[in-house]
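Quick one: the structure is below, questions incoming.
Of the protein chains in this complex, all but one are displayed in their positions.
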Amino acid sequence: MLWQALGLGLGYNATLVTLGAAMLGIAAGATGVFLYLARRALVSDAIGHATLPGVVAGFLVMVAFGGEGRFLPGLMLGAALSAGLGLACVSWLTARTRLHEDAAIGAVLSVFFGAGVVLLTVVQVLETGRQAGLETFLLGATAGMLRAEALSIAAGGAAVLALVVLLRRPMVLVAFDPEHAAGQGINLRAVDLAMMGLALAITVVGLKVVGVVLIVALLIIPPVAARLWSERVGTVVLLAGGIGGLSGYFGAALSATAPDLPTGPLIVLASFALFTFSLLFAPARGVVAAGLRHWRFQRRVHLRQGLLALASGQPVYEPLTLRLMRGRGLVRPDGVATDKGRAWAARARLDERRWHMLRSLPEFEAAAARHDGLSPLSEVLTPDQIAALDHHLGPEGAL
Amino acid sequence: MGAEFVMLSLTPLVIGVLAALACALPGNFLLLRRQALIGDAISHVVLPGIVVAFLLSGRVAAVPMMLGAGGAALVSVALIEVIRRLGRIEPGAAMGVVFTAMFAGGVLLLEQSAASGVHLDVQHALYGNLESLIWLDGDGWGALLDGQALSGLPPELTRMAVVALAVVLFTAVFWRALVIATFDEGFARTLGLPVRALSLALVAVAAMAAVAAFDAVGSIIVIAMFICPPAAARLMTDRMGGQVAWSVGFATLSAILGYVLAGYGPLWLGYESAVSAAGMIATVSGVILALAALAGPRRRGIAPM
Partner (left out) sequence: MALELVRDKPIDQSPLAIRGLTVSYGEKPAVFSVDVSFRAGQMTAIVGPNGAGKSTLLKAALGILHPLSGQVTAFGAPLDRVRARIAYVPQRASVDWEFPARVIDVVMMGLYRDLGLLGHIRARHRARAMESLARVGMEGFASRQIGQLSGGQQQRVFLARALVQGADLYLLDEPFAGVDAATERAIIGVLKGLRDDGRTVVAVHHDLATVPAYFDRAFLLNITAIAEGPVAEVMTEANLRAAYGGRLGPAQQAV
């Protein structure tokens, strides 16, 4: 059943829904990158929760006019309006009061959600005996989704993705350095509005599949995971789209295999699994790689300190230093230097003296900026340059 | 309205007020530490904590649920910290990753386990059911003096009262240390204050408040109780004591006004049944915040002279 679902073998509708969710995931992942880079990832949490009153109000309005309350485009319009109002409230609170954005986000998301819950109970009161089914918008559901709905979700996702591709340049510039971007004549307000507008569009499109509570995860988790793999914006956007797409695909497919597997949580958990993998194993910023680097770095620092202490006849202050020196055969167990230790210590001391000289010479200013007490000079200068430096050092330089 | 009020409204009202209080107190410190959204994260992860506690203990009981939710809150804070540091990820985004994933896990576990059939269901988890916490034995104001009737009080009330008391005690005892560590963490360290333990304790206390309030108002509306009263109070005064006092006042007002509007508002408009009290409490707290943002004497912050 699982393989069938993953292979899109569960019928036309389930296939459509799965592909729609994948499209949604790609668009959300790519959009989220810009929010994340602008350090405003959690604004999307406010957007997500703030859609609830709009969905329910949309339902009430459509019923009041004698229509079918569950007409999806109507509900989406309501969602967009109230999420837009929520966003405006966040900006207003942040700009016009002393409150910071985090408080504004929390206040808007919880108050709008509360208002939505009040409206939900109003629907229950009016609809006595008939379930409106709006609760599925809380956590998302794809069971019983209509063909047209699945198609419109895929189309909406594709449209957002196209806009992201179109607007990526100004959005990157603004996310990275707003002041510089403004200096280049980019209209900050317009780009900010576009960024938020895209997040809002994704939220509204994905509401039915993932639900108001968890939609934010689609905008946050894939970009954060992608960022761990690369330092280049373009690559991060592509990766985030890929991770989001895979999450949507796996989540929706899994959810189609059994009746009580809610779609939204599964999509979120799929993306979290990809995130966890990235956090651990990404070569650039992953935990394993970073841990190894730190381990090596700490050893380098201790070793260098130990050698310098040896050369200048000073004590060391940490057991690790002594252990490392012994382990490399630089000192004997009783702390007396071996021949190798003496040679290495002399080299470290010469390096230190060369650095000291270099930093006072204007002609080496560029190299001096790379001084960190740790890097051997041979990593920074050519042998010829070192020879020139030794000339300044004078006869005692050779030590 | 005496007897009916005591039976149907008194306990939910008291629980609502206590929940709002218990959340607003730690909320003040979270707000000033720019960790308002920690309240958001905590309240979301209460759900998986409760479900896991249920699966492990096999019953819906207060103590395991409290422990489960408290544990989940600490796990989430630790995870956020780990992700933030190891992955060098901005705190907001790290928070978003952790609490959405844990919440999703909680929902999935809930749907998959028998818990949904027993007592918990997803909607309850999202917005609580304050109205159901009624006192069947409370057949009049006299019942408050009747030992037997008192023993029929909903257990949620006792739980909420104990937690509210614990929160008040924590705030009172650690007030001075909390204020110093919140204002100037580096200086607090040089005084020898256990800064890290303090902030963990603050999170744990907030988690406790969130769990106790969970029954009544669910995991999302509780965020309004953490953030809105302290945020509104922040716009009213420039004194720490004053801010906490205002937030307590706003929290109480939201709870009472919200409950009354939800219960009686529709009647006044000619409808039969009430609307969600928890949702209305959040809405009222939002309206109070909006009013404070429009007219609070300290809404703009301070311009240096």
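All chains are identified by letter, namely A and B, in their written order; residue positions are counted from 1 within each chain.
Operating definition for what follows: contacts are C-beta pairs under 8 Å (C-beta built on N, C-alpha and C of every residue); 3 or more make two chains touch, one makes a residue touch a chain.
No experiment lies behind these values; they were computed from the predicted model shown.
**Student:** Of the listed residues A:40, A:98 or A:208, which contacts the missing chain in the full complex?
**Tutor:** Counting the whole complex, the residue in contact with the absent chain is A:98.
**Student:** Who touches the missing chain here, A:63, A:308 or A:350?
**Tutor:** Answering carefully, the residue with contact to the hidden chain is A:308.
**Student:** Using the document's contact rule, name the residues of subunit B that touch the chain not shown here.
**Tutor:** Touch with the absent chain occurs at residues 32, 173-177, 179-180, 182-184, 186-187, 189-193, 234, 237-240, 242-243, 301-302, 304-305.
**Student:** Under the stated touch rule, tell me which residues of subunit A contact the chain that is not displayed.
**Tutor:** Interface residues of subunit A facing the absent chain: 98, 293-294, 297-298, 301-302, 304-306, 308-310, 313-322, 325, 331, 334-337, 341-342, 345, 356, 359-362, 364-365, 368, 371-374.
Throughout what follows, only the chains that are shown with their structure count from here on.
**Student:** Determine the centre-to-centre distance between subunit A and subunit B, using the mean Cα coordinates as centres, and give it in whole Å.
**Tutor:** From the centre of subunit A to the centre of subunit B is 28 Å.
**Student:** Using the touch definition up top, name the residues of subunit B that touch subunit A in the complex.
**Tutor:** Counting only subunit B, the residues touching subunit A are 31, 34-37, 39-40, 83, 86-90, 92-97, 100-101, 103-105, 107-108, 111-112, 122-123, 126-127, 220-224, 226-228, 231, 234-235, 262, 266, 271-276, 278-283, 285-286, 289, 293, 296, 298-302.
**Student:** In their complex, what parts of subunit A are in touch with subunit B?
**Tutor:** Subunit A reaches subunit B through residues 36, 39-42, 44-45, 49, 92-93, 96-100, 102-103, 105-107, 109-118, 120-122, 125, 135, 138-139, 213-214, 216-217, 220-221, 223-224, 227-228, 260-262, 264-266, 268-269, 272, 275, 279, 285-287, 290-291.
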